[in-house]
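All protein chains but one are shown in place.
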Amino acid sequence: MNAKAWKYLRKAAFWLLVAVIVLFAVFPFYYAILTSFETGSALFEVNYLPESFSLINYISVFKGQPFGHNIFNSIFVSFLVVALSLLLGVTASYALARVKFAGRGLLLITILSVSMFPQVAVLSGMFELIRGLGLYNSMFGLAISYMMLTLPFTVWVLTAFMRDLPRELEEAAVMDGATPWTVIRRVFLPVMWPAMVTTGLLAFIAAWNEFLFALTFTLTDDKRTVPVAIALISGASQHEMPWGNIMAASVIVTLPLIVLVLIFQRRIVSGLTAGAVKG
Amino acid sequence: MAHASSLTRSRRRSAWIFLIPMLAILAVVAGWPLLRTFYFGFTDANLSDLSSYSFIGIENFYAVYDGEAYGLLIDPEWWQAVWNTLFFSVISVSLETALGMVVALVLNQNFRGRGLVRAAVLIPWAIPTIVSARMWNWMLHDQFGIINDMLMKLGILSAPIAWTASPDWAMSAVILVDVWKTTPFMALLILAALQMLPGDCYEAARVDGIHPVRVFFKVTLPLIKPAVMVAVIFRALDALRVFDVIYVLTPNNPQTTTMSVYARQQLVDFQEVGYGSAASTLLFVVIAFCIMAYIMIGRVRLDEGGH
Partner (left out) sequence: MTLIQKLLAGAGVAGTIFVMAGPAQAAKLAISCGAVGQELSLCKEGVEAWSKKTGNDVDVISTPNSSTDRLALYQQMLASGSSDVDIFQIDVIWPGILGNHFIDLNDYMADEAKAHFKPIIENNTVDGRLVAMPWFTDAGVLYYRKDLLDQYGENVPETWDQLTKTAQKIEEAERKNGNDKMWGYVFQGRAYEGLTCNAVEWVASYGGGTIVETNGDISINNDKAKQAIATAAGWIGTISPDGVLGYDEEGARGVFQSGNSVFMRNWPYAWALANSADSPVKGKVGVAPLPKGGDDGQSAAALGGWQLSVSKYSKNPELAADLVKYLTSYDEQKRRAIKGSYNPTVADLYKDKDVLAANPFFGDLYETFTHAVPRPSTATGTNYNKVSNDFWQAVHATLSGTQTADQALPALEHKLKRTRRSGW
C-alpha cells in the first residue's frame, strides 16, 4: 500500500473514532431532546427522528415553578464552590507539592479519607451542623457543605500537577526574594491553567449536579437548585411521571454547561503547550 | 547555609499558613459529621428518636442472642454488597480509564471542530445523575426502550431483554451507564495531563523517527502516569461509594446492591442509625484498605517534590 492511501486510511479511521465517541456521548442527550418535544402517548413509542414538535413541555417547566430562580441558585452555588475550592486548593497544593515538611504524606491521606465515607452517612451530622450555623435553607450553607465533596479532589489533583512542574520554575523567583504568594500568582498560575480549568470545571459540575445535600439543606422553592427542582416535577397524580417535562428541564440545565465548556476549552489547551514555559 | 535554613523555615511557615484555611474548613464540614457517624456505629441509635440511645460496643458488628449470631460481620447481604461493589468498581474504573485515555488522545489532536467535540464529550458528565439514570432506564425499557429496538432492528437480539430487571443483566446495565457517565471525567483529567506535558521530548522522538505507539508507551505514559493515578484514585473512590445510578436504575436488586446502597437502606429506609453507621464505618475501612493497597502497589508518590 502506498503512503498516500495509508494516510487517507488513517485519517478515515481517526474520523470514524471521533464519530463513534461523539455518537456514544451524545445519543442519550439527543434522545432526551427528542423526548422533550413529545407529549402524552407519543412518549411510549420508539422514535429515532423528531415526529412531533411542541414546546409545551418547556413552557410548563417555567410555569410550574420558579425554574429561572433555580437555575440562578445553581449557578451561584457552583461558582462560589469553584472559587472557594480553587483558592483553597491552589494555596494548599503549593504547600503540599513544593515545600518539604514532615507529615506531608499523612496529611494527604487524611484529606483523602474525607472522601471515603458515603455521602448519606454524613447527611445527618451535616444537617445538624448547617442548622447549628444558621445556614439552613441558604445558598451559603449548601456551598459550605459542598466543600467536603470538592476540596479533597481539588487539593489532590492540583498537588499532583504542581509536583511535576520543574524546580527551576520558581527558583529564580525565590532567589529574588519573592513571597510564596507572589510565586504562586506570578509563576505557577500562568502554567497551571489547564489543571485549574479542568478541576474547576469538574468541581462546578459536581456542585451543579449534587442532589442529596441540596434536597435536605433547602426548604423553599426559591432556594432549590436545579437537580432538586427537576426531581420535584411531578404529574397530575402521585404515580404519573411527567417524562416530557423532566426531559425539557434536563435539556435546559445541560445547555449552560455546554456553553461553559465552549468558553473555557481554549484555556484547557493553553498553558505549557502554548509555549509559556519550557521545562 | 544559615541563610538556606532560615529560608526553608520561612517556606515551611508560609506552607502552613496556606494549609490552615483549607484544613480548618475540612475539619468543620467533614470532621464533625464523620466522627459522629463513627460514634453512632457503636450505639443503638434509631432515627425515630435520635436523642436517646445507648452505647452497645461492637454489637452492631457481631453479637449472639439465644445461640443465634447477629450483626454486620455475619450478614450475607453485607458481604454480597461488598463483592458487588468491588466487582463494579474494578470493571467500571478499568473501562473508564482505558476509554478515557482513548478519548483524551483524540481530543489532544489538532483537528477542525475540536472545541465542539470536546463539549459533546462532556455532555454525559454534565447531565445530573438523577436525570441521566432515569433517561437510561427509559432507553433500556424492555417494551418501549430504544436500545432493545435498535438491537432487534440490527438483528443482534431476537427478543427484547429486560436489562434492568433481569438478574443476569442488571449489573452490566449499571456498568454501561456508569461508564457512559464518567468516562468524560477521566478523559478530561488525562487531557489536562497531556496538555501540560513539555513539548520538546516529542520533537526529539519525532526527529528520531520512533513509531507513535512506541512514543506513547515509552514517553507519554510514564510522564502522565502521576496524574492518571490520581484520577483513578478519585474515580475509584466514587465507584466504591456508588449510589445514585443504582438507586435510580436497579433499586432493591440484590445483584447490584452496593455498600453505599446497603448503608443507606439501613440508615434511612430502616431508620437504624446505629447499624447503618456501623455499615458506613466498615465501608470506610474497606475503601481505605483498597486505596492504600492501590497507593502502595501503584507507587503513588505522596511525599515528593519541593525543596
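Should a chain be cited, it is by its letter among A and B, assigned in written order, with residues numbered from 1 in that chain.
The rule is simple: a contact is a pair of C-beta atoms (placed from the backbone, for glycine too) under 8 Å apart; a residue touches a chain by one contact, two chains touch by 3 or more.
Not measured: the values here are computed from a predicted model.
By the touch rule given at the top, the unshown chain touches A, B in the complete complex. Shown as candidates are B:38, B:87 or B:144; the residue that touches the absent chain is B:144. Among B:162, B:229, B:288 or B:302, only B:162 touches the chain that is left out of the view. Considering B:43, B:183, B:265 or B:281, the position touching the chain not shown turns out to be B:265 (whole complex). In the full complex, subunit A contacts the hidden chain through residues 39-45, 64-65, 123-124, 127-129, 131-132, 136-137, 215-216, 219-221, 228, 231-242.
Residue-level contact of subunit B with the missing chain is found at 46-51, 65, 68, 70, 141-144, 160, 162, 164-167, 250-254, 265, 268-271.
By our rule, only the chains that are shown with their structure count from here on.
Per-chain Cα centroids separate subunit A from subunit B by 15 Å. Subunit B makes touch with subunit A in their complex at residues 7-8, 11-12, 14-16, 18-19, 21-23, 25-26, 28-30, 32-34, 36-37, 50, 102-103, 106, 109, 111, 115-132, 134-136, 138-139, 144-146, 149, 180, 184-185, 188-189, 191-193, 195-200, 226-227, 229-231, 233-234, 237, 241, 243-244, 259-260, 263-264, 267-268, 273, 276-277, 280, 283-284, 287-288, 291, 301-307. Residues 14, 17-18, 21-22, 24-26, 28-29, 31-32, 35, 44-46, 48, 84, 88-89, 91-92, 94-101, 104-105, 107-109, 111-126, 128-129, 144-145, 147-148, 151-153, 155-157, 160-164, 167, 174, 179-181, 191, 194-195, 197-198, 201-202, 205, 208-209, 211, 226-227, 230-231, 243, 246-247, 249-250, 253-254, 257-258, 261-262, 265-266, 268-269, 271-273, 275, 278-279 of subunit A touch subunit B in their complex.
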